[in-house]
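Encoded as structure tokens, the structure appears first; notes follow it.
And now, chain A:
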Amino acid sequence: MNGPVPGKVSVLQCFASAVVRTVVLLVLWWALTEGDADAVAFGLWVVPLIVVLWWRLFPPEGRGPRVLATLAFGGYFLCGSVAAGLDVARRLLSPRLPISPGYLTYTTSLPAGSPRWLLANTLSLLPGTLSVTLRGPQLELHCLDTTAPVSAAVGHVEMRIARMFPR
Partner candidate 1 sequence: MSGWLDGLLVVSLLVTAVAVLLSRDLFRAVVMFMAFGLLMALAWVRLQAQDIALAEVAIGAGLTGVLLLDAVSHFRRARPQHRSRGTE
Partner candidate 2 sequence: MSDSLIMLLQALLLVIGCLFFLVGTLGLFRLPDTLTRIHALTKADNLGLGFVVLGLLPSVPGPATAAKILLIWLIALAASATAAHLVARTVRATDASRDREERA
């Protein structure tokens, strides 16, 4: 379902995607071998092979995510996960244990594929929400505190993810 639409991806985009993938894999290799000089030659052989494999498994689908919005989302996500940890700590350390767990179904407007999965997976690490099932646009969440405005927070995350993926 989420394969590429034929005729939509231009040659330039293909080239850009190949370059980006190669650079990502080279950086990955550099990090994994802890900058070992002996391993570089081996990496130069392996990286093109993996780019080919990656290309066959996941062909490029039009434009990739926007760089700036992705960085902004990364920062937002880090702050959000710190807030999530503090929120959990606050609830656990208070003697009354102030939680009121429950389910909530949210209908997302994000396109199918990686944006929806990104939403589901990041919500599990953001305050008060845990994704349970994802069926089409229906995302079932478990909330730690149903009295909090969960829907608005999810909408906010959704908007930030939508900004990352150009339509």
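We take it that contacts are C-beta pairs under 8 Å (C-beta built on N, C-alpha and C of every residue); 3 or more make two chains touch, one makes a residue touch a chain; residues count from 1.
The candidates came about this way: all candidates are chains of the complex that A comes from, given by their letters.
This is a predicted model, so every value here is computed, not measured.
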| item | value |
| --- | --- |
| Options 1 or 2: the chain contacting chain A in this complex | 2 |
| Interfacial residue positions of chain A with respect to candidate 2 in the complex | 27-28, 30-35, 81-82, 84-85, 87-89, 92-93, 97, 99, 101, 120-122, 124-125, 127-128, 130-133, 140, 142, 144 |
